[in-house]
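A single protein chain has been removed from this complex, and every other one stays in its place.
Presenting chain A:
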Amino acid sequence: MSGYNFAYLDEPTKKMIRRAILKGLAIPGYQVPFASREMPMPYGWGTGGVQVTAAVLTPEDRLKVIDQGADDTTNAVSIRSFFRKVAGVATTTRTREATIIQTRHRIPETPLTEGQILVYQVPIPEPLRFLEPRETETRRMHALEEYGLMHVKLYEDIARHGAIATSYAYPALVNGRHVFDPSPIPRFDNPKLESPAIQLFGAGREQRIYALPPYTRVQSLDFDDHPFEASKAEGACALCGATESYLDEIVADDRGTRRFQCSDTDFCAERRAGAA
């Protein structure tokens, strides 16, 4: 698109973002402040992820964008067409073929490989935010590795409900040092955070970038007698029959009939193509 630099952002801005990304990779799980720009889509709609993608994108890349695991959700369509317009890069819906995948709320079912980059859109980067609303205070808590409050919260869950009542954005300890928020992915996806791919997290409104280098240790918080459990709905995909993938619940009629289908549309389509 004329009038704009490759991938929308000007080069000095990309450089600033890349420096934040490198710092984030050097200190896995640490939230690096960065001078987030106003983007032509609203805050809260993926501006952090879009800035990270714009900063790492090269003309040779093949981009996949998913929202809720699907390539055809409206915001994924909008972001994919944004990059087609401002960067002219090839796009794909195939997880295996993508070099960069921007995602909101899911990690693809198909295992990622070395050389791939997964970019997360993050609404609230601070895992301690809902325990302590002040940024000045939570930064201090991370600096001092003071995570007792989080453990107390998880303990209280168990005392009250018999289980940890966090079903998405489930906190984890990165590289044995920083507690981090994996963005609102279902906790089903947490085990996939230990990955051969580079994982970058962008929070535009909150001006934070953080990262997981390949093969970083990521331990979902738990207790010895209440180990972490990656849960999902019991059932099988009505389209491909998968029982091991994360399922969306579809209300099929107004009498409350429900059926399930894979949230990851590429995974589901590939299985059906394989079966045919």
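In this section, contacts are C-beta pairs under 8 Å (C-beta built on N, C-alpha and C of every residue); 3 or more make two chains touch, one makes a residue touch a chain; residues count from 1.
As a convention for this text, contacts and distances are computed from a predicted model.
**Student:** From the names "NADH-quinone oxidoreductase subunit J", "Carbon-phosphorus lyase complex subunit PhnI", "Putative spermidine/putrescine transport system ATP-binding protein" or "Branched-chain amino acid ABC transporter permease", which one matches the UniProt record for the unseen chain?
**Tutor:** "Carbon-phosphorus lyase complex subunit PhnI"
**Student:** Out of A:V77, A:L131 or A:A269, which touches the unshown chain?
**Tutor:** From the options A:V77, A:L131 or A:A269, the contact with the absent chain belongs to A:V77.
**Student:** Quick one: say which of A:G148, A:G162 or A:G274 touches the chain that got left out.
**Tutor:** A:G162
**Student:** Please identify which residue in A:R177, A:R205 or A:R272 touches the non-displayed chain.
**Tutor:** A:R205
**Student:** Hey, which of A:E146, A:E194, A:D222 or A:D248 is the one touching the hidden chain?
**Tutor:** A:D248
**Student:** Please identify, in ascending order, the residues of chain A that touch the omitted chain?
**Tutor:** 4, 8, 10, 33-40, 42-45, 47, 67-70, 72-75, 77-78, 81, 104-106, 123, 134-136, 161-163, 165, 167-169, 184-188, 205, 207, 231-233, 246-251, 263
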